[in-house]
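FYI, not all chains are in this one, though none of them got moved.
Which chain is which? They are A, B and C, in the order written, and residues in each are numbered from 1.
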Amino acid sequence: MRSYNRQADQMRPISFTRNYLMHPEGSVLVCYGNTKVIVTASVEMGVPRWLKGQGKGWVTAEYGMMPRATGTRTQREAAKGKQSGRTQEIQRLIGRSLRAMIDLEKLGEITIVVDCDVIQADGGTRTASISGAAVALIDALEWLQRNKKLSQDPLIGLVAAVSVGMKDGKALLDLDYAEDSSCDTDLNVVMSQAGGFIEIQGTAEQKPFTRAESETMLSYAEKGIEQIIKAQQAALGW
Amino acid sequence: MRSYNRQADQMRPISFTRNYLMHPEGSVLVCYGNTKVIVTASVEMGVPRWLKGQGKGWVTAEYGMMPRATGTRTQREAAKGKQSGRTQEIQRLIGRSLRAMIDLEKLGEITIVVDCDVIQADGGTRTASISGAAVALIDALEWLQRNKKLSQDPLIGLVAAVSVGMKDGKALLDLDYAEDSSCDTDLNVVMSQAGGFIEIQGTAEQKPFTRAESETMLSYAEKGIEQIIKAQQAALGW
Amino acid sequence: MRSYNRQADQMRPISFTRNYLMHPEGSVLVCYGNTKVIVTASVEMGVPRWLKGQGKGWVTAEYGMMPRATGTRTQREAAKGKQSGRTQEIQRLIGRSLRAMIDLEKLGEITIVVDCDVIQADGGTRTASISGAAVALIDALEWLQRNKKLSQDPLIGLVAAVSVGMKDGKALLDLDYAEDSSCDTDLNVVMSQAGGFIEIQGTAEQKPFTRAESETMLSYAEKGIEQIIKAQQAALGW
């Protein structure tokens, strides 16, 4: 039996709480079941040095996990003095995914920094982060528009992400922690609102997967992402 | 006029939400007005190497601020690769304060690690952290007792903390960010449930303060802390 | 026209030079066209602390790029004092891929550390590293066997890797640097000798890709990997 009594191709309950914090231009609490991530989008006028003078903007992401987001305490990366390979891999993934939402030329010399801080982890923290960040990013764009910082609309469209896995020969959508730890294959998929693939990252944890399994997993992902995008749109009042 | 329409010797609204997260042995969301801190208490059987074999326990604290807890984004310490002097000063203060709650001999060879993560900052993050951590620590002790890990009760009593300031010759209790930035003196006070002083840290930001001002500020602090301890007790159902 | 006058579904010339260095238990110079990587496999008796006492072995990988492997000089990571996110992402990918070659239980408490050092980069350094490392790992296993360190054969089979991309609506196998920099989608695929997928990492660099494009890319990858595995086998004299 899966958590929340769900079928193999069903998502956990998902929610997006906008304006979760008072300071950021965009802030969202995103929940995929028990996985909870605070996402903020911060506007900074100007761009990093390597991009200066090209008239283009930049979107970047950072990811962190509170030490006790997990079942046993994880050492604080600020105390260790460096971010783990996993953290860097995830924040690179989030950044690339969000840049697919924005026409950087139209954004102009503005940077949007997205921070995803996991306060409770139960599987799918990177996919929840991406979907939540998409909403926070929209709010930051609206802030820019309200404050007359944009001359054109740089938005291409939403993105959303979900994980799929193979366990005992069966595909499962939106893995929770227990499923993620025991599955044979773990596939993270990021898609655009228009239905195109942005990122596919599949890893055979136990044994190689087949072409057919890959097909099934992608179909499940498409189904899940369609539903997530509806929830994002509802939260945004679109 | 002060925020929340309050008098010079009044606290902001304070709240303690216990069991805020699913994984930790103790977890509390503490609010002092708009200042919001997630505090967790994690039990680790065993003690740090330097304490091994002495039959004593240890309580330590770490402190962090989410990058967008503040009005403008603060660089993530994990990305910078080190904790600021301010962070280290605060976590040392929190740790010392919490150790005053516990008879470490009676705790036995157990470590409790408290994490204070500020998700929204509006002045008083260190004092809110201490007061919230006291509650989370109690929950962790109860977890230890429920799980038969303690042979004696190591609790001495609660601690709580509040800031007081001098502004234009007038004392103010529980400074918010605007007051904190503009006051002449900033005094953080940590007290025990029994009314003793654990820590006093007073800093003249603009001009030196007098013995009499110090007296007034300490009286305000006593008043505030009495009220905080009542709120802690209410949250704990004592 | 592609480099080496090749068709869209053709590999660059590939080669594996075994015993490239005198000290390591396994060492291979792998070339994919102008991309050249020195791969070594080092045997260390014993396992990392977190794995001790479980009777299992470990395979891990590190990746580096000589400063002038690239068209303009890249700062030395040892001088910067940390490995980039890209480096960590790649070495995690190589490590996972190689662990799919080995039954760690049968390896016993032995660690094999694979080092991939790129001396000349022209696209596909991570895929060349994986394919070369597979050969070096076999040599290290043979060294272990010759030296009577193994009680059973831990080898599951070879793995190999290749990149595929979409450019102007057309799939291209084994991208060189010029193609990699200008393509719309970049997909890295790792497969087992038996034809199963170990890793799929696809990224839409410019615009999202479709399900059909994903299918074509995977087919090209299968074709390329079949050829690489033949070259590995030839090098190994299998």
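The working rule: a contact is a pair of C-beta atoms (placed from the backbone, for glycine too) under 8 Å apart; a residue touches a chain by one contact, two chains touch by 3 or more.
These numbers come from a predicted model, not from an experiment.
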Same sequence throughout, 3 chains drawn here; counting the entire complex gives 6
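In this section, only the chains that are shown with their structure count from here on.
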Name the shape of the chain contact graph, picking from line, ring, star, complete and other.
line
Note whether the interface between chain A and chain B is symmetric in residue numbering, meaning over half of all numbers used appear on both sides, and answer same or different.
same
Would you mind pulling out the distance in Å between where the CA atoms of chain B average out and where those of chain C do?
50
Distance from the CA centroid of chain A to that of chain C, rounded to the nearest Å?
28
Where chain A and chain B are represented by their mean Cα positions, the distance between them in whole Å
33
Quick one: which residues in chain A touch 2 or more of the other chains?
82
For a test of understanding, state which residues of chain A touch chain B in their complex under the given definition.
21-24, 27, 34, 38, 40, 42, 44, 62, 64, 66-73, 76-83, 87, 113, 115, 117, 119-122
Could you please specify the touching residues of chain A with respect to chain C in the complex?
82, 85-86, 88-89, 91-92, 96, 100, 187, 191-192, 194-204, 207-211, 214, 218
